[in-house]
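This part shows chain A:
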Amino acid sequence: MRTLIANIKRKKLVQLISEGKRSDGRDLMEYRPIVIERGIIEKAEGSARVKLGETEVAVGVKIEVERPFEDTPDQGILTVNAELVPLASPTFEPGPPDENAIELARVVDRGIRSAEAIDLKELCIIPGEKVFTVFVDIYVLNHDGNLIDASAMCALAALLDTKMFGYEVKGGEVVIKEDERHPLPIKNHPVSITFAKLGDELVVDPSLEEEQLMDVRLTMTVEDSGKICAIQKGGSGFLTLEEIDKALSVVVDKAEEIRKLVVG
Partner candidate 1 sequence: MFLEKRPEKLIDKKGLRTDGRKPDELRPIKFEVGVLGNADGSARVQQGKTIILAAVYGPREVHPRHLALPDRAVLRCRYHMAPFSVSRRKSPAPSRREMELSKVIREALEPAIFLERYPRTSIDLFIEVLQADGGTRCASISVASLALADAGIPMRDLVAACAAGKVDGKLVVDLNDVEDKYGEADVPIAMMVGLNAVTLLQMDGMLDPKEFRTALNMAVEGCRQIYEMQKEALKEKYALIREELEK
Partner candidate 2 sequence: MTLYFERRDLVVPGDLLAEGDYTAGENTYKVDDKIYATHVGLMEVKNNTVYVIALHSFYVPKVGDLVIGKVVDISLGGWVVDINAPYLAMLKASDVFGKSFKPFKDDLSKVFDVGDLILAKVIAYDRTRNPLLTVKEPGLGKITRGRIVSITPAKVPRVIGKKGSMINLLKQGTKCQITVGMNGLVLVIGKRPENEVLCVRAIKKIERESHVSGLTDRIAEMLRKEAEK
């Protein structure tokens, strides 16, 4: 849903940004303060909370035994879902995930999947019969802009926090050993960096106010070795090839900076 912003405010913000400044005092390429907490939900196999400025996201990871997909009989399953919980913003409404929630989940999913962050082969129990499914549920608690980066950080932190149950197979049945825990096999650490185009400038980590004014949003996700593993443009504006190039030239370093905070 679109929220109207007074024209005078728009003018001022774009003016400020063209001078290289932002209304909250940040540099164009500066993130808001990031606070990451792991293990916030005892009942989840893994969990985390991320505060990115005033934006707040929680992620819970649950693991269950399911049948594998036919085309990947020897791999576990990753499922990412996002809920824009009504308490997080006056614009969020109860009901099934809308296109914004679905896009959010799919962009986070794409980063984790493309980077092969989870070793899904390790999650196979009986090929073609039983595998572990990793459910990553993103819960947006307060929306003050840049939900994608906050959610991606939080998902990665929660996956790093995740402890799987031990198991044994007895007569074709999977028996979970509650007292035996080991970490989820994590091989890679994808980090997303989101830009907003305001006027002719790109800024990272847009606040809600900036998102309401931006023409375009551009998210690039970078994995450990500096390869790009997901991209998503959003919003009803356009980017020039030069702008894409500009984003590309800063994104790897920026991702490394954020990765240090998340992985620790």
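How were these candidates chosen? In short, all candidates are chains of the complex that A comes from, given by their letters.
The definition used in the following text is that a contact is a pair of C-beta atoms (placed from the backbone, for glycine too) under 8 Å apart; a residue touches a chain by one contact, two chains touch by 3 or more; residues count from 1.
A quick note: this is a predicted structure, and the numbers were derived from the prediction, not measured.
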Exercise. Of the candidates 1 or 2, report the single one touching chain A in this complex.
Key: 1
Practice problem: Sort out for me which residues of chain A touch candidate 1 in the complex. | Solution: 2, 70-71, 97, 99-100, 102-103, 105-106, 110, 113-115, 218, 223, 225-241, 244-245, 248, 252
